[in-house]
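The block underneath contains the structure these notes are about, expressed in structure tokens.
One chain of protein is taken out of this complex; the other chains stay put.
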Amino acid sequence: MTSVTTTGAKSPPRILQPRLDNWPAAFILAIIISILAIALLPPKASFWVSLAACALAAASAVYNAWGRYKGGLLVAPAIALLFVMNIFPLLWSLGLSFFSYRANRMKPPAFIGLDNYEKILTDPTVWDRLQTTAIMAILTVAVQMVVGFLLALLFSKQFPLRRYLLILVLTPMMLSYVAIGAFFRYYYEPTFGLLSQFVRMFTGEPFILLATTQGAMAGIVFADAWMWSPFVMLLVLAGLVSVPKYLYEAAAIDRLSGWRQFWNITFPYIRGLLMLALLFRTIEAFKLFDVVFLLTEGGPGTSTETIAIYVYRQAIQFNKTSDSTAISYILLFTVIVLTNLYLYLANRRAREA
Amino acid sequence: MTVKTMLKGLATASAMAAVMTVAGASLAPANAEEVVLRMAVPDWPPTRIMKDMFDKNYKAPSGKDVKLEIDFIPWPDYYTRLNASLTSGEQKYNMAVSDSQWLGAFIEGGYYRKVNDLIDADPDLKATLADMHPAPLQAYATYPYKSENYYGFPQMPDIYINYYRTDIFCNEEEQANFQAKYNQKLPCTPEEMDNVDWDMYEKFGEFFMRKKGEKLAGQVLDDDFYGIAYQAGKAYDFSTMQINAFIWQYGGNIWDETQAPKGHAEGVVNSPEAVKALDHYLRLTKYMPPVVKTGSMDIFKTDELFREGKVASHIEWIGFAESTINPQTSKVSDKVAFALPPGLRGEDGQIIRWANIGGQPFVIMTWSTDEQIKEITDFVKWWLSPEVQHQYAAQGGQSAIKSVYNDPKYVTYRPWNRTWAPGLDWQKDTWHIPEFFELLVQGQEQYDLAITGKQDAKTTLDNIAAFQEKLLKEAGHIQD
Amino acid sequence: MAAGGFFRRSHGVGEAGWGRTIFAAVISFIYFFPVLWIILTAFKTMNDVLAVPPKFLFTPTLENFVGVFSRPFSAGADSQATNFDLYFFNSIFIAGSSVFFALVIGTLAAFGFSRYPLKGNDTYLFIILTTRMLPAIVVIIPIILMFRVVGLAGSYTGIIALYTAFNLPFTIWMMKSFFDELSPDVEDAARLDGSSDTRVFLKICLPQVVAGLAATAVFGLILTWNEYLFALLLSGVETRTVPVAMAQTIGGDIGVRWGLLAAIETLFLIPVILVVFFLQNHLLRGVTFGTIKR
Partner (left out) sequence: MSQTGASLSLANVSKFYGRVRALDGLTFDVKPGQFFALFGPSSVGKTTTLRTIAGLVRPDAGTVTIAGRDVTDAPIAGRGVSMVFQSFALYPHLTVYDNFAYPLREAKVASAEIDRRVKETAETLKLTHRLERKPSTLSGGEQQRVALGRSLIRRPSILLLDEPLTNLDAKLRNDMRAELKRLHRQFGLTVIFATPDELEALSMGEEIAVMRDGAVVQRGTPDELYEAPANLYVATKIGSPHMNLIDATERGDAKSFDTPFGIVGAGARAMANAKGKRILGIRPNDIRLARTGDTALAATVHLIEPLGDVTIVSVEANGQTLRMVLPEQQAIGMKMGDAAPIVIDPAKIHVFEAGTGEAIR
């Protein structure tokens, strides 16, 4: 710790001073250089130029931290790696989103300003996919919350073999998406599938779940909720075990009904955690890709195609690189909003605890 | 096991792995005479057999030690993986077995090498290609489609055929019942089956759709049974291929890239003939196993249903036939026969059999060195040599070379080979343009809506036509 | 540790007896059933897999497990190696080293963030978390572009670096929450006892967060182990992981090889289950990104 004394001299503004530790200026400079480089140079050269510019910005940020903070040394490798593997590529693609570019063509990118964004924001398809994603996320999260909650109630008490039974319930979380997708498709299959066979014992007719939009949605929601309810269960369990025992004893003395006991004693302890589970799963559900892709391919038609699949098609299958980076940035914005909300609630929970 | 020991173990394992990687890299000898050709291929028997034959028999005429390193990639991931590899610039592969539709996309990207110079420089190769059936050669090698620009060589040509169950179709009781119901003979021999048109095929569907507990060919069924199946799946091209066949047979057309830039999508793609064709295609799906209503009746599913004995007949690529006659993978291995796929009976009584060609060409990547290209050319020549093609066919592969498949021996290799020569004349291909995947995906989505009963044929084709018109105009393939 | 005991010890809500066990066993069994069916399928012949009605009793076979590593490509052909030994090695090596590197780099960074807060600490941490919450497909587009320029596509280095970066954010968040919870007095006591800063970190701080390291490793492992999209698009011929290779069984010459797929998944599941079983007491904090204190 050193003493921080504020000096009064403030002209010119800090951001305009040409010093190596003036990292905000370095960042702005780096972005300008990168954009110019992408516009003017061939892709290969522009990559190295923008990388160098960004490295300069990073160096500036580290240098700024170095003299004053020991932590800089410890944090630097992580920041550097994240910068190289995440932040730099994202910034690069931000630049790219203002260009017209396809990764599988030889043509250099052409600057088109906000056209990509305009195209996407006015494209009903994007809105439709976002709507599908929202519906699916709401449904799957709702189911997960309920099922996870009930599972947590089941496991909230100590009983013999609990440790082993818990592992059974936790297993779905550990399966790979490929297996889940393939096997649920098999479970839902009308001829060989277990579900259809089961229903047929009563109706005599094969049960064709994935034939309708609602059915396909239900199938996806069921598979995803099955996979991730244990996650909600873990969170709720954490809340349940944090309720002090004496509160229940007091409630027993006051002869509170079970429902009131739950509402007045248990619920306040798990409210924050439920909120966390809700947000965390919503953010995850927003990314829904693998299960949907393997189960329905987005069908029937495009009725279960999520935004993640849409981006996948645009970027990977159609090689519409810059269009899809623009969608990415709209998603990024959404995620930042959700993350902020998540952190806000997480912090509030931490303060309450 | 404590956490500490686990972490230690992990660290040791990583260290060992690192050492192994380094050691492995340094051990690979840099033999001057060795040429490594790295090829991406889909993982299925036609490519596995090729690898096997290469390893056992191939001697490079140059005397160099030519190694073929093949990356077998699962079919469902193949396009994605190859696309990612090519666009990511890892330049890992010198050649690939590419689906024909991908030609445009990867040629425009500068990945596939034009091979006209190689053909012109080599009279033998030129002769071999001249001996090839034009339909597969154009489909697998030309871009733009049917131009003189060659980009590949056929690896494994493939067409649709009709797989059917002799134990059912030749059953006397069923024969009699069919005769009684439709006043027509139920075909039994492959020759009789060759003469089946869509109307007859529809009757198979209607006739053989049985409930659990009913009798089929003298036996009580323990499960529902269905007469017919063909592909109607949402993934990849698993409905377009079959629908194109119907459209061509009805005299309609898909957007024709050979007519570009004058040919339109609007009015062609949704012509009355095409609508009729799609209607016909959809009509037959109601006799198929219920999975068709979910949009997952892909080529793998119809194959599975047939091998599991759930359908009497299905239309499938020849590439799947081998596993159908293998008792380890098929419950019907000893009671299956093969015929030409059904078609539309024309006014002259002849069957029109237009179909969408399958199969794949070899392509060469632009970054291959001259030495590698030389070896690749030698390898391709070896592969297309009559002797090797015969050997390949004998193991279950197919050849597009006339002198090979016209050899009387050819039909004896496999029971389905009798359909090969007559089938080949009816093959056409879809688009080769770079935008093919967008066209394909949108078409598949629309067809899926029709197949799952969400919209009618007219709407479907109108939507496709409108989309294609717009997209192709933007891409400059349609100009007025 | 704070979250540690709750699986084992009875807390708050009280104890229940065998009645609860039976009820829970039924529910757990139903919940587990889809997994059980996968495992059963692994022991079935191809004919048994698609039997109608489904077979619960059958003669188990190990042919699927053998087939994972070597099988004939068509009837009558010799068995060929499938390279799955390489894929399993890749999965272990790639997941193991990326989790290990993320743990090393992330733990250092978490200690830095916790003990020597930078100006704008929260902003840094926020950016770090955001990168983790983006859909994989969004991040992967620029990464493919970058790898193609740098030439990292298909290499161990590339995919390990990517997974390390992928694991870093939540490693940092988790470990920071663990370090935040340690009493600074204990570290001062060690300083008074003659330890340097490095030794305080190694001898005092690290041993106290072993549980956190374990939880982080478990969760990182589950995520990396099953990751599909990055691996599909960025792993090369020699660096292919099991989830990607697994897709090979869904569509080749005969559609889905159910028994094989099930056998691969079963083999693939065993290591994770074991790790989770032994470390399950620490899992809770893992899944909550360390935002739950107890």
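Think of it as A, B and C in the order they're written, each chain with its own count starting at 1.
Criterion: a residue touches a chain if its C-beta (ideal position, glycine included) is under 8 Å from a C-beta of that chain, and two chains touch if they have at least 3 such contacts.
Quick caveat: nothing in here was measured; it's all calculated off a predicted structure.
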| item | value |
| --- | --- |
| Contacting the left-out chain in the complete assembly, out of C:A24, C:I159, C:I172 or C:A190 | C:A190 |
| Interface with the unshown chain - residue positions in chain C | 183, 185-186, 188-195, 199, 204, 207-208, 210 |
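Convention: only the chains that are shown with their structure count from here on.
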| item | value |
| --- | --- |
| Touch-based graph of the chains, sorted into line, ring, star, complete or other | complete |
| Dominant chain pairing [most C-beta pairs in contact] | A-C |
| Centroid-based (C-alpha) most distant chain relative to chain C | B |
| Chain A-chain C separation of Cα centroids, rounded to whole Å | 17 |
| Sequence positions of chain A contacting 2 or more other chains | 103, 191-192, 316 |
| Set of chain B residues in contact with two or more other chains | 80, 84, 87, 223, 308 |
| Touch list for chain B against partner chain C, complex | 1, 3-4, 6-7, 10-11, 13-14, 17-18, 21, 38, 42-45, 48-49, 52, 69, 71-77, 80-81, 84-85, 87-90, 92, 222-223, 298-301, 303-304, 307-308, 319-320, 322-323, 325-326, 328-329, 331, 395-396 |
| Chain A residues touching chain B - in the complex, by the definition given at the top | 103-106, 185, 188-192, 196, 206, 208-213, 216, 296-302, 313, 316-319 |
| Chain A residues touching chain C - in the complex, by the definition given at the top | 43-44, 47-48, 65, 69-75, 77-79, 81-82, 84-90, 92-93, 96, 103, 151, 154-163, 165-179, 182-184, 186-187, 191-192, 194, 197, 226, 231, 234-235, 237-238, 240-245, 248, 273, 276, 280, 283, 286-287, 289-290, 307-308, 311-312, 315-316, 321, 324-325, 328, 331-332, 335-336, 338-340, 343, 346, 349-350, 353 |
